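Apart from one protein chain that is not included, each protein chain of the complex appears where it belongs.
Labels run A and B following the written order; every chain starts at residue 1.
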Amino acid sequence: MEQAEIQDLIFAYSEKMKGKKKLKEKDIIKKIMADTNEDKAVVKTALREMINVGKLMYSYGGGASSVEIPSEEYLREKGMLK
Amino acid sequence: MALPERQTDIGPPKYDAYLPPVIKENYGKWKYHEVLTPGTMVHVAEGGDKIYTVRAASPRILSTESIREICDLSEKYCDGYLRFTTRNNIEFLVSDKGKIDPLLAELKERKYTVGGIGPRISNVIHTQGWVHCHSACTDASGIVKAMMDELYEYFTTKELPNKVRLAVACCVNMCGAVHCSDIAVVAVHRKAPTIDDANVGKMCEIPTTVGSCPTSAIRPNPKDKTVVINEEKCMYCGNCFTVCPPIDIHRPEDDGVAIVVGGKISSLRTDPKFSKLAIPFLFNEPPRWPKVVDAIKNILETYAKHARKHERVGEWIERIGWESFFKLTGIEFTYQHIDDFTFMRDTLRTSAAFKF
Partner (left out) sequence: MGKYETPMLDELEKGPWPSFVTELKKATKVSPMADDELGQLEKSFQTKRGYWKHGGIVGVLGYGGGVIGRYSSIPDEFPGVAHFHTVRINQTSGFFYTAEALRMICDIWDKYGSGLTNMHGSTGDLVLLGTTTENLEAIFAEYSSRGWDLGSSGSAMRTPSCCVGMGRCEWACIDTMDFTYHITQHFQDEMHRPAYPYKFKIKTAGCACDCVAAIARADLSIIGTWKDKIRIDQAEVKNYADKGMDIQGEIIDLCPTECMVYDGGEIKINDVECNRCMHCIAKMTKALRPGLDKGATILVGAKAPIVVGSLLSWVLIPFIKMDPPYEEITEKIEAIIEWWDDTAKPRERIGELIEVKGMRPLLEAADIPPVPQQVKEPRKDPFFFWAESDFDK
């Protein structure tokens, strides 16, 4: 599967779970591995690419970290949204 | 001005770039050390090379201005080499013996506090407190300053039976090693939190909030998308507040600190030990917390008077028995001292042999 396709699935899953469950990186990787039969390393690389360019971001609350879709404020601050 | 290009995943610089030449040459080849004064020691290498250490206290919170001053001193006396200890002391690493006295003289002139080596109090491990933490229910730096002003001589000159490690934690999260200190202060709450129901639904994960409670005092209220706290079960740890901000545990007029004693981390003579409860509660009395300072001084001086040479606070108490500790210190024994948390069965007495 193309990386872009995997990334679309990752994004769709993150969007679906938004406000329902704080997803850890591992939750996303497991889900997409199950849905696509892709290797862990492949899914992880696709996910990391998204984080590196601000499509997803690490979040933090109550002492624990998670992954979520960035807010507009975050993107503006990183100069990715004018 | 354009920023330099960022690098990721490089880690810290390698330590050897910051070692004085005498340390580089004798790395791993140290033979012995001697404490020369409460604030100076010498380490001697197999081949006879020596490195002298001059230790001074820091308040842990340091301004860049003070760091620059420390840098200037290190350049003047130790070729720019220095380190910090795990207990937030500054150590000047002097290769030239002749520079020790001039360094000490300048430190004195600049009002640095030199000491902390050997059988005395070293610097105090402490947390951020009101200076910089959301869950603080006391100010750590404030208590440390008040207490060390009073115990100053036990850092700079006076000897104790052994080292005494002090610590202050501004809540039970304990970002410092309070749970294994000789004498430590930990801030505590005494009343169950209040819940802003409307915001719990918006800001918190209900299962996480329920799961955060060590005594299972929290249950969900799905109808109103919030949680309910059983006040009889709550031990006021505040972990629910950590995971769910609309649960407010802070009650300035009811919060304060507990004092715990007898912990250690080294294996010398006896195994590492947890600190145990000495005083369950004292009110916050900024800016100088006089009752807290008095209580610590009382415990310290009772230990100094009664312990044998080389006994740590916990070893002394175990030898004489806790019943004697409460008698000698005059500290009142209360219901709060009898454990009713997870390890209760390990702490109740199962022998008729004890002291009155």
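Simple rule for what comes next: a residue touches a chain if its C-beta (ideal position, glycine included) is under 8 Å from a C-beta of that chain, and two chains touch if they have at least 3 such contacts.
All values derive from a computational prediction rather than experimental measurement.
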Of B:Leu82, B:Ile100 or B:Ile279, the residue in touch with the unshown chain: B:Leu82
Option touching the unshown chain, where B:Glu109, B:Glu232 or B:Glu253 are the choices: B:Glu253
Absent chain, residues of chain B that touch it: 3-15, 17-19, 23, 27-28, 30-34, 43, 51, 53, 57-68, 70-72, 74-75, 80-86, 88, 90, 93, 111-113, 125, 127-137, 139, 141-142, 144-146, 148-149, 152, 155, 172-180, 208, 211-214, 237, 239, 242-243, 245, 250, 252-253, 255, 263, 265-270, 272, 274, 284, 286-288, 309-310, 341-343
Chain A residues touching the omitted chain (full complex): 24-26, 48, 51-52, 54, 57-65, 67, 74, 77-78
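Here, only the chains that are shown with their structure count from here on.
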Mean-CA-position distance for chain B and chain A (Å): 39
Complex contacts: residues of chain A adjacent to chain B: 21-22, 61-63
Chain A-facing residues of chain B, complex: 205, 208, 212, 242-244
